[in-house]
Each structure stands twice: as C-alpha cells, then as structure tokens.
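Let me begin by handing over the structure; questions about it come next.
Removed: one protein chain of the complex. Kept in place: all other protein chains.
Chain naming follows the written order as A, B and C, and within any one chain the residues start at number 1.
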Amino acid sequence: MKYIAEVEGKEFEVEILDEKRVRIGERILNVNFASVNDQPVYSLIVDGKSYEAFVYPGEEDWQVLLQGRQFPVKVVDERERRLRSAAGGGAAQTGEFQLKAPMPGLIVSILVEEEQQVEKGQVLVVLESMKMQNELKAPRAGVVRHIRIQPGETVEQRQVLLALH
Amino acid sequence: MKYIAEVEGKEFEVEILDEKRVRIGERILNVNFASVNDQPVYSLIVDGKSYEAFVYPGEEDWQVLLQGRQFPVKVVDERERRLRSAAGGGAAQTGEFQLKAPMPGLIVSILVEEEQQVEKGQVLVVLESMKMQNELKAPRAGVVRHIRIQPGETVEQRQVLLALH
Amino acid sequence: MFKKVLVANRGEIAVRIIRACRELGIETVAVYSEADRQSLHVRYADEAYLLGPAPSRESYLRADKILDVVRKSGADAIHPGYGFLAEREDFAAACLDLGIAFIGPKPSSIAAMGDKAEARATVIKAGVPVVPGTEAVGNMTDDDLLRTAPNIGFPLLIKATAGGGGKGMREVKTIEEMPLLLQSARREAESAFGDGDVYLEKLVEGARHIEFQIMADSHGNVIHLGERECSIQRRHQKLIEEAPSPFMDDELRAKMGAVAVKAAQAVDYVNAGTIEFLVDKDRNYYFLEMNTRLQVEHPITEMATGVDIVAEQIRVARGRQLSYTQEQIQFNGHAIECRINAEDPYNNFMPSTGRITHSLLPTGPGVRIDTGVYPGFEITPYYDPMIAKLIVWGETRAQAILRMRRALEEYRIVGVRTNIPFHQTMMDSHRFMGGQYDTRFVEERFSMDAERKDEKYDAQVEIAAMLATLTAHRETERSAQIVRRGERDASNWKWVGRWERMHR
Partner (left out) sequence: MFKKVLVANRGEIAVRIIRACRELGIETVAVYSEADRQSLHVRYADEAYLLGPAPSRESYLRADKILDVVRKSGADAIHPGYGFLAEREDFAAACLDLGIAFIGPKPSSIAAMGDKAEARATVIKAGVPVVPGTEAVGNMTDDDLLRTAPNIGFPLLIKATAGGGGKGMREVKTIEEMPLLLQSARREAESAFGDGDVYLEKLVEGARHIEFQIMADSHGNVIHLGERECSIQRRHQKLIEEAPSPFMDDELRAKMGAVAVKAAQAVDYVNAGTIEFLVDKDRNYYFLEMNTRLQVEHPITEMATGVDIVAEQIRVARGRQLSYTQEQIQFNGHAIECRINAEDPYNNFMPSTGRITHSLLPTGPGVRIDTGVYPGFEITPYYDPMIAKLIVWGETRAQAILRMRRALEEYRIVGVRTNIPFHQTMMDSHRFMGGQYDTRFVEERFSMDAERKDEKYDAQVEIAAMLATLTAHRETERSAQIVRRGERDASNWKWVGRWERMHR
C-alpha cells in the first residue's frame, strides 16, 4: 500500500511492502512496529534504531509526539490523493465552522455578537475549566452566527457554542 | 440477597439490602463498594472506614488479600446452601483430581508411577519455571493414574499432567 | 502524638500528607467530593467521608461539613494542605474552638499575612525591604505622584488601583515622560474598570521569584531551609522550581534567610511557611508575600536538605521543638521540580480532561513523583490541572537537568494531554541550562518551536512520517477486519462460560 505523508512542509512517499519492510522515497527499511498495550503509544525499530511516540488522530491529520516534539502529519493513500486532486483544493476554507467546547466548563464571557465579522485568531469565548480561563479563538476569519450559549452557563465537552460562516 | 460467607472457621450471614446497605449478622452497615479501574481491586468504605483489597476467584472460594494478609472466603447463597446440604457432604473428597501445571515450564522429574498410592503432600512432579524448581504436591491421598508427561517435556499453563483417584 | 489526622484536601498533596502520617503511625481521615470517590487519597486513607458534589464550593470549601467529619471520626488534628481552606483564618480558628490542632500557623498569623497592606506594613516595621510604591497610601493626585516618583526611582510602573491584567499599566523611564503616561493610564483604567485611580510601584527589572522555606516551633525557634527559585512561570502559575537558585550565593542566602526568619518572627509564626521575594539583577531583594502553609514545591527543599517538611509540620503542631537547629541544616546537591499539568502546550496550554488509560512513571535513582492519579482515573474539569510533580535530585545542577531530561523522556501519560513536552523543551533551552531567566522568560522569550532544528530534526521528521503512516495503515487494516468479522463478538460468552464453571 502506498501513502503520501506530509510533515513540516515536506512530502514523503511511504510504501508498506510487508510486515517488516517499508519503502520511504528510494530506501527500503527494515521496520518492527508495535503498539504498546493497545494504547496510542507506538514502538518503532527501524534498522536497529528504537523510537517510541504517541500518535493521536487530529481533525484531519495525525499528531506524532516524538522525543518531546510534536509533528502534525497528513497521511493520504494514493487513491484518496487522486480523488482529492480531482475535486480541486481550497474547498476546506469555505462552509460553516462550529466552535465546540474543547473540554467541559463554565462560559465566563462571550466577546462577539451574532453577525459580527471576526478576524482569524480573535477571541470569541472565554471558558473556565480547572480554575483556568481559556480563550477560544477563531480558526479563520468569518461572520459569527448561532450563538447557543450564555455567560454563566455550564457546557459539556464538544458542545457546539457558536458557528462561523 | 442473602449469603453465607465462611472465613477462618467463622460463618457470617451477609445480606445485600440495597446498593448502600449490607446486613452482617445483626448489624446494618452503610457500604460504598467499587471496583478500581475494572480490575480485581476493590475499594470498600464501611461506615467511614476505607479498605482496599484484591479479590480473586479461587477454585472453590474467593481469595481476599487485605492489608498484607490473605483470607480465603467461601461464599454461598441461601439456595445453593440448601441444595448442597440436601446432596450431603463429603462428596468432594472422592472422584478424580487432575494435577494441572500452575504455570508454563519444563518437567524436570516425575517422582511417582502409575497405580502408585500417594499420601497428601507427597511430591508428584518437579516443574522448572523462571529458573526455579517447583514441587507439585498431592492435595490429598490417592492412586496415581494417567501420567501424560515425560521428563524434559515443556508444558503449557493448566495442562493436565496426571490424575489422582 | 496525634492519633488521627483529617486531611482537608485532595489530589497529590492529600496523598503526600497521608504518607507522612502513615510513616509516623498516625491514622488518617480523607474527605472527598462525588467526583473523587476513586481518588488515591480516598483509597489510601484509613477513613473516608463524602462532602458533597464535585464543585469545590460544595465540597472541599465546605468548612462546616469538614468540621462535622472531624466530630464524627474523632480526629484530633487537621492538615489543610495548600489551597482550599489552608489560608482561611476563620477555619483555623474554628478548629481550635473545636479543641483540635490545626497543622499550620495561628489564626492571627494567617490574618496578618493574608491582608497585603497589613503584611507590607508589618514586615516594613521589622526592617524587611518591600517593593517601593504608593499602594498603601490611597488615592493621590498627579502632582502628588510626580513629587513621590523620584523617591521610588525609575524605571517605575503606573498601576490601576482597581486593576489587573495589565490594563491601565504604564512603564515610566523618566520623570519627563511621566505626566503624559499618567493621563493615558488613568484614561485606560477609567474605561476598563470605571475607576481612574492609579498608584506607583518600582519596576523590578529582570526580576526573579525566589522564596525561602521557613520552619518555626512554638518555643520561639525559627529556621529557614534555604531558597527555591520559582521564576519559570506562565500567567503567574509556577511551572518549574529548583533548589538552590542558580542565582544565589552563600552570602546572599544567609542575608535573605535571616530576613525571611525576621519576617516570620514579626507575625509570631509557628509551623511551615514561605516568604516570597522578588530579586533584581543587582541582587536587591523585596518582600512580596508570605504563604502561611505548605507549598506545592516543598519537595525540592526536602531533597536538597533531607528534611521531611510534612513530618516536621506535624511535630511542631504537637508542641514539640524543631528537630533541627539552623546550623544542622545542610544543603546537598540540586533538586528540580516540573509540575505536570493536564494541558496541551501545542494548543495554548488549554486544559485537557478525560480518563487516564495508561501511564508509565519514570523511576530509578534520584527521581521522586508526587501524584494523585493513576491509570483508570478520570481528570475532571472541577479542580486544578496539576496531576503530578516530577522531582529529581542530582549532585550538581547539570546532573539534575540531565536526570530530569531522562525522566521526562520516560514519562508516559495516555488519555489526557500534558505539558511534558513543554518541560522537555525547557530542559533543552540554552538559557535555562545557563540559569539565565527571569519571571518573564516563558511569556517573552520562550517558544515550543525555538530549539527544534537541531541535528536530530531531519531524522525526527522522517520517523514521524513513518509512524503516522504505519498507524494510519494499521487502523485501516483493523477497521476492515472488524467489518469483515461481522456482528458476533464472542468475548462476553467466554465470560459467562467462566462464571458458570466457577459456580458448578
């Protein structure tokens, strides 16, 4: 199976040849890959070098936490890649974004109003959790719609707070 | 539900009244009972006293390891008890006993022969595991039958080694 | 000796106190909220009583309920830990009224140090230097402030009386620019807080946060156990502490230690306490505040001096003398603590909640962990995000840093995000290694990406690509298998079978 992995602006063609061999670019490497205790912790031995990392699924990528550093990696298989390039890029920027509570907590304040135009990075909502106030920011520019919460309200994790168009 | 628990030669009548109350003998106690992380480790708070113990199923009883001491406890519910007393006692002493390997290992020697009469506590087989030689003893007197192993053979955990009649 | 101590706290500090009691042969009583039934402090204590629902104000802050548990359990002393009720004068007084020991200072000492203006006045009287300023004076006109400013010295800060969060704050370098800055500060304060009052405070440049551990008994003996360097902070939360401070020398330690003892004596202090100082780059030091309780970072002092501070707290609360004189306190080697918080350093340190599914603690020589969590435990949003303290000791500071790196690399916590990568990045930072940092370091000069592109970087990028691909591939295969296997899952039936065999 052939994959394309994109990390830190670089692209790697990675082919899983069999259980013990992986081709990356031009090189064929001996690998021994195992999850530890069925957790998202993976041990990888590549030609004798031993690595261990957390690998979590992100929204559209994988977060690899390796030796105290985090690398977001996008992985697509060849078929997906062809489909995507046929569909054309840039589509991800449009459409509705729903701001969800990243953790349970208490809404301290809402700093925007419906129909307000906001910039990328602008603080939308302040959520208190674990004695800390956390600023939830706009991931991109847009117009605020459907504010579904009020200050003082308790929210669950992943509860939708408002939308951005 | 009413149970009889037998431990260290004493019998206790234990009745589970509801989620939070247990009657033991004449006394009604407030209990808060919970397993820790779905392991055989149990936390019990009885009228404010906090206890934690391992509780493992044994062959015919429960092994309770509490504060560094082990207590084997037989628990029967009232219905079982009536059935057993109707069937009459002593039946457990007769019939076949199968000696099983308590762990994987290597058979070092077999100290008995088929049809040999053995005493309770007599060593039947020596099994090597983890660099240690372990003597497997007769749990009761009897006659050796069906020796299914040979010295030098590797055995799996719970594999039947021989029978005692 | 006390027979039974109630620990009025949760988490790692409750566990720490229970351990000290157990090692002294004292029984322990835990209290807990509904969210904490499975907490370690409940599991380890001899007795445990429910206080109420998860929010602190309905459980750990309910002094009335805690005092009920004291009566019910027959405890003869109470240890408040830190936070919650630890610095509540009225709670300490209520314990004494009930005839039980409060393992901490007298209510009057808590009160004297709890009010900032009073604390400042008290220590000034004892000859302890404070950050010069006009806060205690009350409202002043621009003319008054301009007259006072040269006495404070430049640079100084204009601060809003009602303020906070930097609103209405201005840095002033010379008297000439001050009138205009006063105007703009008042304007901003007025619009932010509806109150234009301001005061002046000396700007302590390149300030380090250095604190002294104090121990005092009721026989008039007061000693200090040396300093802790706590300048690695983010949003005023300490993240890393070390003892001794890389900035300190024996002479300054002796001088500041003596001042710290004087500050404690000024409020007739008994038990453990901490005097916090700001220290500028010219080694001038200023009293900041006194924490009248056990401090989160007390273990580094324990590792550098060999003194068990919690055991010593219990000792002096019983009316005994301190076990050590000042001369007997020896400083040996170097200790560092990293606070492990459930927060994501790659996402603006956002708190992270969830169930810990797996964990692997670093152990071995010179490593200590104080924690209240374990695999299977649920991190809830109700309490502080600190889930563990990782403490190491080394013969030298360099050895301690290397050991901390090794320990951080070994530490695995799965189920919530933690700030372990933050600590790893810090331990690799050249400025941290050089001891060259102040309280603004994390916010102004530190970045998670700062030191990435070293000789390991290229290999890491490639390995990350491979790991993500192998994981994605594995999940695809697994998912395909599950769909193929269909709707039957045999595992429950196995379980039933086992059950039936057991009850034959």
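Heads up, the rule we're going with is that contacts are C-beta pairs under 8 Å (C-beta built on N, C-alpha and C of every residue); 3 or more make two chains touch, one makes a residue touch a chain.
No experiment lies behind these values; they were computed from the predicted model shown.
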Open item on the list: Just to confirm, in the complete assembly, which displayed chains does the hidden chain contact?
Closed with: A, B, C
Task: Hidden partner chain, touching residue among C:R19, C:R283, C:R397 or C:R431 - done: C:R19
Open item on the list: List every residue of chain A that touches the chain not included in the displayed model.
Closed with: 32, 34, 36-39, 43, 45, 48-50, 52, 57
- [ ] Touching the hidden chain in the full complex, which residues of chain B are there? Just list them.
- [x] 1, 3, 5, 7-8, 10, 12, 14, 16, 22, 24, 29, 31, 33, 35-37, 39-42, 44, 46, 51, 53-55, 61-71, 73, 75, 77, 102-105, 129-132, 134-135, 157
Open item on the list: For review purposes, identify every residue of chain C that touches the missing chain, sorted by number.
Closed with: 15-16, 19-20, 22-25, 44, 299, 302, 306, 308, 332-333, 358, 360-361, 363-371, 374-376, 395, 399, 402-403, 405-406, 409-410, 475, 479, 482-483, 485, 487-489, 491-492, 495-496, 499
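Here is the rule we use: only the chains that are shown with their structure count from here on.
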TODO: Using mean C-alpha positions as chain centres, tell me how far chain B is from chain C in Å, no decimals.
DONE: 48
Task: Length of the line joining the C-alpha centres of chain A and chain B, rounded to whole Å - done: 51
Open item on the list: At least two partner chains per residue is the criterion; list those residues in chain C.
Closed with: none
Task: Sequence positions of chain A contacting 2 or more other chains - done: none
